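Read through the structure below, which is laid out as C-alpha cells, and then see the notes.
Taken from a larger complex, these chains appear in their original positions, while the remainder are omitted.
Note that the chains take the letters A and B in the order they are written out, and that residue 1 is the start of every chain.
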C-alpha cells in the first residue's frame, strides 16, 4: 500500500494532542510530512516534537515544497473555508475540524468543489466513533428501534465558558455554544435520521450569563469580549414528520456541570445514548437493556482511520462534505430564526 | 358572607372524586345544589352519595329549577364549549375542566362572552396550586431567577394510554397526549413567562405505538379505536426571544414510567420543579438549593378556593378565560404545524 503524504495546517492543541498522534499511529497508511502554522517557531517546535520533517508559516510554501496528498485543517472556524478551498484546488483530500464553516454557503461551496475535484472532504465529528454510536447503528440495522421519529439532543455546560482561546470571538468562531458544542450532537441526530434537510427550523440564542461575566469550570471569562451565544435551543422538523429538539450551552442555570446526550425515540424502541440504554420489547415484555462491556475507544484514531478509508475508496462512516453542508445550513437557519 | 349556589355538570370520576369533595369542604362559601348528567340514574346516585338536593339529566331543567350562581363543568372536552356558553348566558360564573375547549376559536369565544357578561370563567389547572409552583412564584418575586428565557416542559408516560374512557376518541377529546397531559405543563410554562402569545409555533405529533396496540400501566388499548396522537413535541418562540420546548406522551420508548417536569432557565437562576431545586448564587458562589419542608397540598381544594376568590373579586391565581384562550390557540397552532 502506498502511503499517503499528509500535512497539518494549524499548530494548536488539537493538532498536537489529537490529529498528529492519530496520524502517527496510522503510519502504515499515512506519512506526516509537514506542519504549517502562522507562527514559524511554533510550527518548528511541533514538527520537532513529533519528528516531522517540514515546518511552514504559510500554506503557499507548503504546497510548493511538499505537494501533500492529504491536508488536515485544525485552525479557527473562520479559516476552514479558505484553507479547504485552497487544499482542494491543490487536489488534496481534506480532513477538516468541525464545524465545517461559519456559514452555510461556505460549506456548500466546499462540498461542491470537492465533488468537482473528485477529492474527499470530510469533517472530524469524532463522536460517531464512540462505542455507543457504533452500537446505536447496529441496533438500527437490527430493526430494534423501528422508525425513529423524535430525537432530543443536548450538549450543556453549566458554567463552561472557556476563559482562554477565541471561543467567545464571533468573527473567528462564527458563534458560541451551538457552533462549538451543539454541532456534535446535531451531527449524530441527523445521522440517526438519514441526514435529511428539515423543512422547518425554529430557534433562539441567549447570552445573559456570558454578558454578566463570572467564573466556572473552564476559568473566568471577560464579559467585555463575550460576543457569542452562551446558550441556544432549536427545533427541527423534517418532511417525514420526524423532529429534533436541540440545546447547547456554555453556561446555563441547570443542575449538572456537563450533560451531553441524545434520546432517540423510535416506533419499536428507544435509546438513551450515554450511558447506553435500550428500551424495547424482549420476549413480549417491555425491557430495559444495558450493555456492561461497552468500552471507551480512541475516537480520534478511529475517525482519522475512517477518513483515510474514504480517501482509499473504502466504506467509511466519516462525516462527508455533503453532510457537512447540510449541517452547516441548518446551523445558519437556527441563527437566522433566532435573529428574526 | 352569602353562599354561592353551585351546580355540577358531568357525573364522572372527576366530579365525584375532585370537584364535589372540594366544594363540600368549602361549604361556608358555596352550597352545592345540583348535579347534572346525561344519565338520570347516575346523576341521582351521585347527588345522594354527596347529599345534594337536585339531580338532572339535562341542563335546561337545571337552569330552570335551580338558577345557580356558579357552574362547574366536568364533561368530555367537546362539551366544554357549548355548556360554558350556555352557563354564561345564564349569567353564571363557570369553573371548567381543562383543556378549555377543542379549538382555539371556541376558547376565544368563551372568553369574549365571559367578558361581555362580566362573569368569571376559569379553568381547572390545579398544578398551579402545588407547593412547588407557589415556591417558584415566590422565587420569581424575590428576583432569584432574573429574566426567564427558556423552559423545558414535559409530561411523558412510557406506556400510559388509558384503556378505558374516551381518551383516544378524537371527536370527543380533540386530541391525545398534548390535549390531556401537555396542557398542564404548558399552562405552567406560560405562567412563568407572563402568558405571552408566541410568534412562532412549530410542532409534530406521532401515533406509532398507539396504532400498534399493546398494554401498559393503564391497561391495554385497542389500536382500532386509537384516533389521537400518542406523543407530541413543540417549540414555542416568543417576541422577547424566550422559548418553550414542550413534549407530551401517552406512550414513548423512554426510560421512566411517568416523567412530568419543568426546567426553568433564567439569567440569575434556574429551577427544576419536581422535586424543587433552585440553582443560583449564594454568598458569591453557585449553589444548589433544596427545600426539605415542601409539603404536598390538596391542589384541587386550593384551586376551587382560588376560583371562588375570583368570583368574589379577590386576588386569585386561577387560570383565567383569557389565559385559557391563549393556551388553546397555541395548542391549535401546534396541531396545525404538525399537520402541515
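We adopt the following convention: contacts are C-beta pairs under 8 Å (C-beta built on N, C-alpha and C of every residue); 3 or more make two chains touch, one makes a residue touch a chain.
Computed from a predicted model, the values in this text were never measured in an experiment.
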{"item": "Homomeric complex, total chain copies (2 given)", "value": "6"}
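To be clear about the criterion, only the chains that are shown with their structure count from here on.
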{"item": "Cα superposition angle of chain A on its copy chain B, in degrees to the nearest 5", "value": "180"}
{"item": "Chain B - residues contacting chain A, complex", "value": "145-147, 149-150, 152, 158-159, 200, 202-204, 206, 208-209, 212, 231, 233-235, 237, 241-243, 245, 247, 252-255, 263, 265-270, 272, 277, 279-280, 286, 288, 337-338"}
